[in-house]
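Below you'll find the structure I mean.
We show some of the complex, not the whole, and keep each chain where it was.
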Amino acid sequence: MESIVLTDVCKCVHTPELRLGEAELPAKARGCRVVKHTMHGGLSDDVETVEIDNGRLSVVVLPTRGMGIWAMWLGDLRIGWHSPVRGPVHPKFVPLAEPSGLGWLDGFDELLCRCGLVSNGAPEFDERGQLRYGLHGRIANLPARKVELNIAEDTGEITLIGIVEETRFLFHQLRMKTTITLAPGENRVRVVDEVTNFSAQPGSMELLYHINIGRPLLEAGAAFVAPVKDMSPRNSRAAEGIANWQRYGEPTPGFVEQVYLCELAAANDQRTGVLLKNAAGSSGFGMRFRRDQLPCFTLWKYTGAESDGYVTGLEPGVNFPNPRSFEEKHGRVRKLAPGETARFALELAAYDTPDEVNAAEKAVRGVAPDLSTTIHVVPDATWCA
Amino acid sequence: MESIVLTDVCKCVHTPELRLGEAELPAKARGCRVVKHTMHGGLSDDVETVEIDNGRLSVVVLPTRGMGIWAMWLGDLRIGWHSPVRGPVHPKFVPLAEPSGLGWLDGFDELLCRCGLVSNGAPEFDERGQLRYGLHGRIANLPARKVELNIAEDTGEITLIGIVEETRFLFHQLRMKTTITLAPGENRVRVVDEVTNFSAQPGSMELLYHINIGRPLLEAGAAFVAPVKDMSPRNSRAAEGIANWQRYGEPTPGFVEQVYLCELAAANDQRTGVLLKNAAGSSGFGMRFRRDQLPCFTLWKYTGAESDGYVTGLEPGVNFPNPRSFEEKHGRVRKLAPGETARFALELAAYDTPDEVNAAEKAVRGVAPDLSTTIHVVPDATWCA
């Protein structure tokens, strides 16, 4: 196994630019490519990107933004969205501390954006109106202090490991080790996050994967497929759309977002998954994860105008995106004993043929073949703050 | 026309340093010079500057600070001010999000500093005391994502174009295209800002050009000349100074600022302008703009000690620098339909002979030869929050 440390702050290792191709990669990784690049200018100034291309699927990882994934491409099929925010945005330009708690939105444009680790969800204020927790937390705006690239000579598998810490002296000490793996020629990327409470005091965490998809997969007639056991609309606005909550409309200026909170069914081994497919069923995006690791699933629909970021969010999480104290009250904050590590595994796949989409849909439905879904017409008071 | 892209984040183009002189510029631009530089260290770390010298007038533009103009020089005559803040300051060191709403002041030292685009003016708080809009907004602390230099071979005219976006997903999407032009040998620079609401939803904007001048133009006996139709002191402090509101005193430690809000007269074609001249009338700074584009004019006098930033602000604007909701109530916020672009043109000129100053004064007075000025002794309740 070849190992290249791209960044290690403690050891003064840092590689701003790198390009590994045919000549540098082992024979098993023929057709693969790794490109490390540092952006310059505008809101992206100093953002580092690592592109891993396995010959079929290409993924751009953002060490500067908490090891998020900016976008991925299956050949010409781009999986991601077109946010009106032009990113990736460097954390120094994201006003997380803004008293409104909404500054996070200034940096939001990735395919995979982690929300957490201390908190995520809607901003929370104390009784005086002072911000306690900003929208979606800080992890997506914290840079990795160590980034390492591993290439397995026997399989050609390419792995990027990043370490990001969210620490406030006397308050919290959370370390996330992210492992992102692509095998040559596959249409999927595997993400494993291990979050450790490296304090000697008990701690806790929230985590939600804000996975966002727009054109071309999202279009009028696109559909969300999942083994949904229970679903509750977040509010009356979401309730308006219940009849078609798994279908998408065309871009609609002024569309007000709709959010659906779900419990998914899982196979006996806890595996479950979801699928987004285009109207023709000829291309799609699938996700696999474990229900015991990520028990809460949120579907976000924002089919506004294309210029405003026509997008849907598929969001498996430890918790629902409510204010932190609400989630804590309902037992959806993950406790971490001193030294304890929580593990979260996620697989993202892209499909560009009807056969692949059909197979993916079968697999999703297959985890609970005889499932009947409970739809809460009125928002569930224990799920929706 | 020769075109050089200095920064284009999307296309990975970035030129940290550039120097165009005799050898690189076309014959028509003989004596001109363009220097792109990146600053290092202190609060200026990573600030990019573009100096354009047309052989007579030299202007330093700040792409990193929303395409502001740091200072300009007509030969040895420096137009700008000496802020106690040593800048230009990189936005990463300006605490715009500070709950006081005053963090903007930590980065304030330019000749031309735009205030806006979502809001400007005094900070505004909601009923709980939480900051809604910080002093003078964000545009001066947002870096340009595209910067392009054009040089016309037939005229030698040098143009710098910058694109800056102020966007918050789900809230606002404003794009400013700034065009700054100098023609060889002229004593003026032309600035055109085009602000587009690139959302499919209706939007709005504020804009005020905070144009600040200190020594040597500002001195005891220096005068402000403008075709003033109506003037209201902002508060009782300003009212104290009404007798000499268009004249300046010497540096006075402890001087409390005075602000005068004006409606200017304009020619039939809407053109108007103002002049600041030194005591002897031998040097000056003039500004031309259109009243239909910038209907509100604010004069700011802060003739404190030199060490504290002896300065006056000539501030044409869409609005007066009151809290945003006050301006909105009084119809001074510019609405922008989906896709609509508002255009603002401004010309800044420097004069270093009595003849030039006299001519400039005649031109300013000429827009409304028989003007009588209404002076409100008590602050006008619709202008002053």
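Labels A and B are assigned to the chains in the order they are written; within every chain, residues are numbered from 1.
Just so it is clear, a contact is a pair of C-beta atoms (placed from the backbone, for glycine too) under 8 Å apart; a residue touches a chain by one contact, two chains touch by 3 or more.
If you're wondering where the values come from, they're calculated on a predicted model, not measured in any experiment.
Visitor: Out of the whole homomeric complex, 2 chains are present here; how many copies are there altogether?
Guide: 3
Throughout what follows, only the chains that are shown with their structure count from here on.
Visitor: Could you give the separation in Å between the centres of chain A and chain B, each centre being the mean of its C-alpha atoms?
Guide: The separation of the two C-alpha centroids amounts to 42 Å.
Visitor: Give the list of chain A residues in touch with chain B in this complex.
Guide: Of all residues in chain A, those touching chain B are 37, 39-46, 83-86, 92-93, 95-100, 102-103, 105-106, 108-109, 125, 128-131, 253-254, 257, 302, 304-309.
Visitor: For a test of understanding, state which residues of chain B touch chain A in their complex under the given definition.
Guide: Against chain A, the touching part of chain B is residues 7-10, 12, 14, 16, 46, 63, 91-92, 96-97, 99, 126, 128-132, 142-147, 165, 167-171, 173, 198-201, 338.
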